[in-house]
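Down below is the structure, laid out as structure tokens.
With one protein chain held back, the other chains of the complex are shown just where they sit.
Which chain is which? They are A and B, in the order written, and residues in each are numbered from 1.
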Amino acid sequence: MKKRVVIIGGGIGGIATAYNLRKLTKDVQITLISNRPYFGFTPAYPHLAMGWRRFEEITVPLAPLMSRFGIEFVSEGAEKIDPDNSKVFTRSGKEIGYDYLVIATGPKLVFGAEGMEENSVSICTAEHASDARERFERFCKDPGPVVVGAIPGVSCFGPAYEYALMIHHELRRRGLRRKVPITYVTSEPYLGHLGLGGIGRSRRIMEDLFAEKDIGFITNVKIKAVERDRVVYEDLEGKTYEIPSKFTMIMPRFAGPDVVLSAGDKVASPVNGMVLVNRCFQNPTYGNIYGVGVVVFIPPVEKTPVPTGTPKTGQMIEGMAKAVALNIVADINNSPERYTPTLAAMCIADMGDEGLGFLAYPVIPPREWVGSKKGRWVHWAKTAFEKYFLWKVRRGNVSPWLEEVFLEKVLKVKMVEPCDRC
Amino acid sequence: MKKRVVIIGGGIGGIATAYNLRKLTKDVQITLISNRPYFGFTPAYPHLAMGWRRFEEITVPLAPLMSRFGIEFVSEGAEKIDPDNSKVFTRSGKEIGYDYLVIATGPKLVFGAEGMEENSVSICTAEHASDARERFERFCKDPGPVVVGAIPGVSCFGPAYEYALMIHHELRRRGLRRKVPITYVTSEPYLGHLGLGGIGRSRRIMEDLFAEKDIGFITNVKIKAVERDRVVYEDLEGKTYEIPSKFTMIMPRFAGPDVVLSAGDKVASPVNGMVLVNRCFQNPTYGNIYGVGVVVFIPPVEKTPVPTGTPKTGQMIEGMAKAVALNIVADINNSPERYTPTLAAMCIADMGDEGLGFLAYPVIPPREWVGSKKGRWVHWAKTAFEKYFLWKVRRGNVSPWLEEVFLEKVLKVKMVEPCDRC
Partner (left out) sequence: MKKRVVIIGGGIGGIATAYNLRKLTKDVQITLISNRPYFGFTPAYPHLAMGWRRFEEITVPLAPLMSRFGIEFVSEGAEKIDPDNSKVFTRSGKEIGYDYLVIATGPKLVFGAEGMEENSVSICTAEHASDARERFERFCKDPGPVVVGAIPGVSCFGPAYEYALMIHHELRRRGLRRKVPITYVTSEPYLGHLGLGGIGRSRRIMEDLFAEKDIGFITNVKIKAVERDRVVYEDLEGKTYEIPSKFTMIMPRFAGPDVVLSAGDKVASPVNGMVLVNRCFQNPTYGNIYGVGVVVFIPPVEKTPVPTGTPKTGQMIEGMAKAVALNIVADINNSPERYTPTLAAMCIADMGDEGLGFLAYPVIPPREWVGSKKGRWVHWAKTAFEKYFLWKVRRGNVSPWLEEVFLEKVLKVKMVEPCDRC
């Protein structure tokens, strides 16, 4: 009988795991559970919020896609995991048994500052981004100060930088820029820290970029409240400040969603409810549970004065998905081979006209190498990659992703490597 | 009967206002009062101080010029303004009535540190610059340390940077550089602040430039005294330091001259005696009084630990002159149109062999854009502009200034725009 692999989550992590499994073997039954009926290309949500993309351009309905590639699709939220009996329960009460479970739900968003949910827009989901777009249009009719930033504990700073730079670009395009002071307010100890202790010269590069674009910044602070017309923050000594803001986007921090917590503290980290995994992204207690994507627990790269977390970029997630698919297939085949993602990554911020990219191998230091590129072609490269990625998702294409080819051929870096410790 | 416009001041502000008025209408009688018999191209005074220009090269006698273009010229200082009766009194007691008054006197120089007037050279007037040149020649015969800097409250830092860089260049030319430590001592909180909170990457650019040219710097301090052989300054905690100096140039701060104060506190700001104006550079109390140039009151861009002021560059002044001329003519014609200068500016520091230019639109943040350029061609561009500007002054040419064309055609920025608030 075919082994059954259940994947919770239909984002980059879930889809990439499913496609990788399909590519590796026909001899497995794959079930994908998702509380959203579509796959969304997360890196383009800031573009959606800017009105530079339409919802339909960056999403793909999951049901027809899954059926075309022989993947069972359960279109509702997973509510409970019973790891001892290898079962998942959905919200409607459906019980789904598994031989292998891949948790790729993405995070629960924690809007940890007072008034943040009402007064700050968000670009973390397609729905949020669509709402942000409407609010931005209203803002442009009577502009004022803009604040973009991140509360304590945030691990995902890249989109905040990208969004601040996009707002700058869009306001210039509309001839409104000189009416709008833009300020970036962050828990990072310095600009360009990114939850990673910086990547190469990222501090200097971001400081120069913000200076050239007249974007102010306040670092090493805790945002306490987001009000309709201001953002309130606190410095390390506990002194309170406020900065006027008519349009605000503050990144929430990420935690494990309730369905992970339901699996108990052998699966959910007591720190933030994210999935505990070893180097092969396998749960140490339940060997048939794997984690992929933002929902995986990775400790902070370094202790910062205001807490920050380690980001997981799209490319890191694809590496995890590939390693997990290989590990599941090896386990099925009783092979001792195990794989770990190298966590090399290209992270590209699109600024509207030009792009800024950082390359790191691995993302978590010490690093074999790092690099950065800036220019118009980086903007076009990111756009091209988005189109290509969505084309492959639609086709269920299982040939290596473009960036994997780039990494292996040009940079001589593999996305996964054999692991001898798990 | 023709309306009478009286302009006090024969510098860039006064001349540009007069020429703009002439260009707009023949139907106005223009009187220009100046306590100096010549127009001087202020941006070239550092060159005069260096011996790179002669007095005659960068000045134009006013009397023949004004008569040629049908502008009445009063070659003596204005002593008193009676705004209630719309009259100006000159030092010799002459009474001049006006329909419109444009105050473009330039500043009173305040040498606010002890011994500064005797022991520091100045490059703020052509006479000072000529004296500085002689003292520099004597210094070169027996060189020693040089200090260039700015006392608290200074708003005009650009020429101090330019002069320090010019001294470096001239000393290298003479093979004396390695005998002369050069230090820049300033009230700015950091290098490249310029009274403007920086322009783009100006901090990094100036730090790099000074490092490459081995010019030391001390920021965020108050110069208290200039002695024959040293400069005494104080830090924020009130601790006193001294630095040896055999040749010293410390920028004075600017205030409104006595003739502005004579107009009373509805015209002269209680802060520094400068002319109070609205966005259209019109006095809020006396609607027939306008201010143009350095004598206009503009509040500081930001509060700095040691006080600094907002600079007014030549180009900002030309924008003011154009807006004021348009507003006067509109008022005469009973038109409701009013104009405000956008205060876009190119500021170029000539370093002898190469130049460093900053572009900002507007100069006062938030800014639509900023930029910077460095190179030999910038040096030549500044030189060419000087020659062109003086040629136009001599010809009374009323076609748009070269940089206005550049701003409008290349950078798509107008120097003035309609104002709907005044």
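Following the convention adopted for this analysis, contacts are C-beta pairs under 8 Å (C-beta built on N, C-alpha and C of every residue); 3 or more make two chains touch, one makes a residue touch a chain.
The shown structure was predicted, so the numbers you read here are calculated from the model rather than taken from an experiment.
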Pick out which of A:G93, A:G238, A:P270 or A:P366 touches the chain that's been left out of the picture.
-> A:P366
Consider the whole complex, including the chain that is not shown, and state which of B:K2, B:R68, B:R91 or B:K179 touches that chain.
-> B:K179
On chain B, what residues meet the omitted chain?
-> 172, 175, 177-182, 207-208, 211-212, 214
May I ask you to list the residues on chain A that touch the chain which is not drawn?
-> 198, 200-204, 361-362, 365-371
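Please note the rule applied: only the chains that are shown with their structure count from here on.
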Using CA atom averages as chain centres, what separation in Å is found between chain A and chain B?
-> 52
